[in-house]
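As you look at this complex, bear in mind that one protein chain is not there, while each of the others sits in place.
A, B and C label the chains in the order they appear, each numbered from 1.
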Amino acid sequence: MPVSHITSTYHAPECEGDVLRVRDLFFTYPDGHDALHGVSLKLCGGDKAALVGPNGAGKSTLMLHLNGILHGRGEIEIGGRKLTRENLPEIRSMVGLVFQNPDDQLFSPTVFEDVAFGPLHMGLTEADVRARVASALEAVRMTAYKDRLSHHLSVGEKKRIAIATVLSMNPSLLILDEPSAGLDPRARRSLINLLRELPISMLVSTHDMAMVKELFPRTVVMDEGRIVADALTLDILADEDLLLVHGLEKP
Amino acid sequence: MPVSHITSTYHAPECEGDVLRVRDLFFTYPDGHDALHGVSLKLCGGDKAALVGPNGAGKSTLMLHLNGILHGRGEIEIGGRKLTRENLPEIRSMVGLVFQNPDDQLFSPTVFEDVAFGPLHMGLTEADVRARVASALEAVRMTAYKDRLSHHLSVGEKKRIAIATVLSMNPSLLILDEPSAGLDPRARRSLINLLRELPISMLVSTHDMAMVKELFPRTVVMDEGRIVADALTLDILADEDLLLVHGLEKP
Amino acid sequence: MHFDAFDRYHEKESFVHRLDPRVKAVITILFILSNALLPDGAWIALLFAWMFLLAANVLSSLGIFYTLKNSLIALPFALIAVTVLFSTPGKPVYSFFVFSSHFVVSDAAIVRFVSILIRSWLSVQMAILLVAVTRFPDLIHALEHLRVPVILTTIIAFLYRYLFVLVDEVYRLIRAREARSASLHGHRAGGGIFWRARVTGSMTGQLFLRSYERSDRVYNAMISRGYAGHLYTLNPHEMKPGDYFTLAFSIALIFILQLIGRL
Partner (left out) sequence: MHYSQIPMHIPDNFLSLMVSIIGWIVTAVTLRFAISKTNKSLGEKQIPLMGVMAAFIFAAQMINFPVLGGTSGHLLGGALAAIVLGPWAGMLVMTAVIAVQALLFQDGGLVVMGANILNMGLITSAVGYGLYRGMYEQSKPLKLAVIGFAAWLSVMTAALLTSLQIWLSGNAELRIILPAMLFVHTFIGIGEALVTVAAVSFIMQTRPDLLGEGSESASASRNWAWVGGAIALAVVLFSPLASADPDGLERVAIDLGFIGIAADAPYQIIPDYTVPFLGETFISTIVAGVIGVIVVAAVMILIGRGLKVKSSKP
């Protein structure tokens, strides 16, 4: 494993990891497949980082740990609070996880019900729920879609609504799994603009290196369950050896 | 509609359309949606053309016509023979259609059974079927995967098998719907190499403009059910206005 | 691909569209029950029932014969009603032999047969009207309010949501099979029936696995938004005076209809 690259281009983030701190995370799937081998990672307020790596690198597995859907060995802190079974519900209101396929995310018949699901389960009052839904839809510019049926939307629209479903929970960290996959250039462009404008820390896994270059100052490279590089995007993209070894390409 | 571009950059293909000729194809979905508005297109032996355009342009609809899954108004000739209801099964043995999502293409439990479906349906003898399967798997360099379960392969591997399932039918024209979507850079690279090596005429719809630039000498642009440009890829990519109007981007 | 053909809802601005879904569901059920209670040969009452339906069509601004047009394909089961013809005693009108069995059609049988067909046909039309003027999610809410167990209504809501996703997948699978269903000159194409059934089974298995795995991902999406076994929903509906009035008025009409049927 070419872990050597870590030292060559590694810039430790400057902060203490006030939004997210992962220390030595290991995880094995029930069938015995080792998916994470000691992952450590820090994110700070306002950080927008890309998570890249070949198919099967463990990106999705890592993301599922960050809001407690999977439980590995190691430590995870969100906003300075350790993730444990007890405070899972609170952690989940702080970490908004958006899956790759919006059809997995949008399970209610109407857009309103879907965006309201999170706030309702946090036990907010009806007035609060409605306010949250309104502002989340506003943020993704989909207010007019409130009463639409989810299955009538285009992929690009579904993607925006999927993001709204977690924004309505007021998360302090947004985790997006391959948000641009399957979008046409226009929808992709509008997603990029949306992500640029959202004032929330985010970690975004993607195979779209052009988007990485355009949007994310920082890039984390994973391969075979390890973080093999974590640095400024410019530096990562300049390191052709690193890209080649991990099956990546310059945009 | 900026149909004006057709004349400005249009290079009629030199041949008579000996592989594929589509004349004035119109199609309306049962729900009344007009998806194709008079599409005409020619492909010649050895042509490799990209079909690009925004979501909903009608690319997939056009492709579904080419092997008779949909029936619109207008004329389609494959290898000089008119497509009619009677010779549909034979046309299908000449046109190999690969869908975007390999999961939709692979419905049998094992790789072998899937690749053998076409030849078996054509009523070939067992020896012929085996020979066809072997050479198709050889072409996509997946011989070792013969007895694997399709379900457990990676996306890139599934994509190759999906292509093998139509190669085993010895098509004279290959139609691929968004073959590179969802692939990581390594798998995408290997797909590009595979397509470059296959000695068959092909029409490939895609949103991946970088692949278009690299692989296809000719590009056909569709929008709103019409072909709005059909020219050398270099010329198309140089025409920024055209790209902008049709929601495309330069790689 | 986009598969919307399952939607029966007709977007219109009308008094009936705006009614509370509970009211519409209850009136529909009562109407169908009332049909079931009408005696055979109560032609006048059946005529009134049809007028009730026509009025509802007009009030929904769907066009007076909307449900009539849409009901014609929905009666394939009428075939079975034919057996009624031979099963009701009465004055013989016609008789014949098939395989040495004697079949007798009586006058009462004909009255019964026609009554059943008309009743059934009116009921189907009412059901068509219900889904044409009520969005399905609202209908599910109505069922919840009418005390259908939440777990069932929720399963139905999921069914409705994922039906569109999975049916799209089915269509793509069928297209993939069709695209490779080729033949060569001089060869008998198609394979045997067992092979075809096996391919169909494999497609079904394939669809099952994908659905199963999707349900895992959906569950993940739900727990990441705070789901812990209990579902909460906002009640989007409120009965207004107009709703109560319409309900009462319709019940009265249906009652009158029953009386007419008995006179």
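Just so we're on the same page, a contact is a pair of C-beta atoms (placed from the backbone, for glycine too) under 8 Å apart; a residue touches a chain by one contact, two chains touch by 3 or more.
Remember, it's a predicted structure, so these values are computed and weren't measured experimentally.
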Of C:27, C:45, C:127 or C:247, the one touching the omitted chain in the full complex: C:127
For a quick check of understanding: of C:22, C:119 or C:225, which residue touches the chain that isn't displayed? C:119
Interface residues of chain C (partner: the chain not displayed): 5-6, 8, 28-29, 32-33, 35-37, 39-40, 71, 73-77, 79-81, 83-84, 86-88, 101, 116, 119-120, 123-124, 127-128, 130-131, 136, 139, 149, 151-152, 154-163, 165-167, 169-170, 173-174, 190, 193-194, 196-209, 211-212, 214-215, 218-219, 222-223, 227-229, 231, 262-263
Chain B, residues in touch with the chain not shown (by the definition above): 109-110, 149, 151-152
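Everything below uses one rule, namely that only the chains that are shown with their structure count from here on.
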Based on which chains are in contact, what kind of graph results: line, ring, star, complete or other? complete
Tell me which chain's centre, taken as the mean of its C-alpha atoms, is farthest from chain B. C
Could you put a whole-Å number on the gap between the CA centroids of chain A and chain C? 42
Interface hub residues of chain A, defined as touching at least two other chains: none
Mind pulling the chain C residues that touch 2 or more other chains? 4
In the complex formed with chain C, which residues of chain A make contact? 64, 67, 69, 89, 92-93, 95, 97, 99, 101, 103-110, 113, 116-118, 120-122, 126, 129-130, 149-152, 165-166, 169
For chain C, which residues are in contact with chain A within the complex? 4, 7, 135-137, 140, 157-158, 160-162, 164-165, 214, 217-218, 220-228, 232-234
Provide the residue numbers of chain B that touch chain A in the complex, in ascending order. 54-56, 154-156, 181-189, 207, 209-210, 247-249
